[in-house]
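With one protein chain held back, the other chains of the complex are shown just where they sit.
By written order: A, B and C. Residues from 1 in each chain.
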Amino acid sequence: MSRLTFAAAALAAAGFAAAASAETIVVSQAITEAEVTAAQEAWCAALVNISATFEKDGQAAAKALAGEVIDAAYGYQMGAVLFKPTLTVAPQTFRPTREGALAYFVGDDPAFPNDTGFALKGWTACAATNNAVFITGGTATTMGNVAITGKDGAVTTVDKTWTYVKDDAGNLRIVVHHSSLPYVAQ
Amino acid sequence: MSRLTFAAAALAAAGFAAAASAETIVVSQAITEAEVTAAQEAWCAALVNISATFEKDGQAAAKALAGEVIDAAYGYQMGAVLFKPTLTVAPQTFRPTREGALAYFVGDDPAFPNDTGFALKGWTACAATNNAVFITGGTATTMGNVAITGKDGAVTTVDKTWTYVKDDAGNLRIVVHHSSLPYVAQ
Amino acid sequence: MSRLTFAAAALAAAGFAAAASAETIVVSQAITEAEVTAAQEAWCAALVNISATFEKDGQAAAKALAGEVIDAAYGYQMGAVLFKPTLTVAPQTFRPTREGALAYFVGDDPAFPNDTGFALKGWTACAATNNAVFITGGTATTMGNVAITGKDGAVTTVDKTWTYVKDDAGNLRIVVHHSSLPYVAQ
Partner (left out) sequence: MSRLTFAAAALAAAGFAAAASAETIVVSQAITEAEVTAAQEAWCAALVNISATFEKDGQAAAKALAGEVIDAAYGYQMGAVLFKPTLTVAPQTFRPTREGALAYFVGDDPAFPNDTGFALKGWTACAATNNAVFITGGTATTMGNVAITGKDGAVTTVDKTWTYVKDDAGNLRIVVHHSSLPYVAQ
């Protein structure tokens, strides 16, 4: 299958911006705020979905799903992702590899012994609120809060930065993800 | 399964709350088609304006105006512009410097002896028609025709490529400009 | 006072320790001049190769090869390429589709009746000389001459602008290609 065949499918699926404006062909790879919001909603939905899958179908199913989510939503295939998850500790604070991201989300990896599976903690809701969005054109970065709700209804709020780039198929991919618990004055 | 599919699957269960974009600060440096069209219209208006100024106020006034136009519309301050004007000949075909651009538009520069001043030829109208626009995010390129009308009403049509970047002030600047007469089969 | 001046002023007092870049993962999608030069050489080699294939193996083989070259070297799968070939005429001057590019290079397409196959004309050598290169980071544009040598040894020189972007696999792809015969004063 040639690249163009892939493209035909991918462009349609992605709703890629090649619209006819009058008679002018316009291709825009610029990232829009709406695309960013959709990507954040998809991330949140995926987190809740992994939790639900774990409850219903167990660890293996949750791990398989998390792998699919990472492959679809992150940019590990570009070489590395700058990922500082909320709860990691040195010397494994940063997770530039897919393996490290997967371990963080679903645990079960002896190479990351401190990981217990952040996505398995029974999250029932997730919502992002952006303080600001900075779009350079080829990249879009959001900074703000993500509030995630546990089984008992308690809400955990984290400070979150995400940077997205657009891949060849027109999909946003996370290439920077810095998450941290709010500072608490001592 | 796409990210959007993930999203659709879990949104209801997740009780997803939309981000409050009302309070979100959004900075976008991405170039829009409307900005490109405005820049083309400004270029055309400037060409006609230089011609009119030459007719009315003479060479010095036209040259001063052309200098202002170049400083406002091109990116020479970034180091160089890739400029191949319509009517230049080797070995001065390309005009990577501001000096070379100014000579092309208004002549009167002994360093560019073949330049007679393209913008001084009495142009009374100018309009761009884009075949296609390609926006990478940080850059926008147009390809199409520019039709310019002389004093006698005759229209000259050239094939034109322009690439714009956005400067720190948010203004588009031309960094690539390739103009050529249409090919005529022998 | 510049940032570097700040740095120089305080580095000694700060006892600054250099970052351990030995262990730093670096992903760079920036385009280099070397990558651009390699892409130009590949384009030239492909042109000569299509001519040789046509001589040796005929039209069908040349057409198949040209299709592979276009799929590998141009960005049509991104939605469109801004392509103004050297010898096209209105109303088919611009070739934003793969079909129009293929017809230009090898002809044999009733939808493009004026195309006789530019790549089939027995080219034996091809070399690009850049006047200037402008790299925005995500894009790289060259402007200069391409000299192509025919079977009889005669050299044709064209004015050429190419803009490249890098695809997900790290390969450069042409998204803008404006070629024109040098202007000849009447």
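Some observations on this one:
Note that in this section a residue touches a chain if its C-beta (ideal position, glycine included) is under 8 Å from a C-beta of that chain, and two chains touch if they have at least 3 such contacts.
This structure is a prediction, so every number in the text was calculated from the model and none was measured.
From the set A:117, A:137 or A:170, the residue in touch with the chain omitted from the display is A:137, counting the whole complex. Within the complete assembly, C:131 is the residue of C:51, C:77 or C:131 that touches the hidden chain. Where chain B meets the omitted chain, the residues involved are 25, 27, 29, 71, 76-80, 96, 98, 138, 167-168.
The missing chain lies against chain A, touching residues 79-84, 86-90, 93-94, 96, 114, 131-132, 134, 136-139, 141-145, 159, 161, 163, 165, 175-176, 178, 180-185. Mapped onto chain C, the interface with the missing chain covers residues 1-4, 6-11, 13-21, 24-33, 130-139, 144, 166.
Here is the rule we use: only the chains that are shown with their structure count from here on.
Mean C-alpha positions place chain B and chain C at a centre distance of 21 Å. Counting partner chains per residue, chain B shows two or more touched chains at residues 131-132, 134, 136-139, 144.
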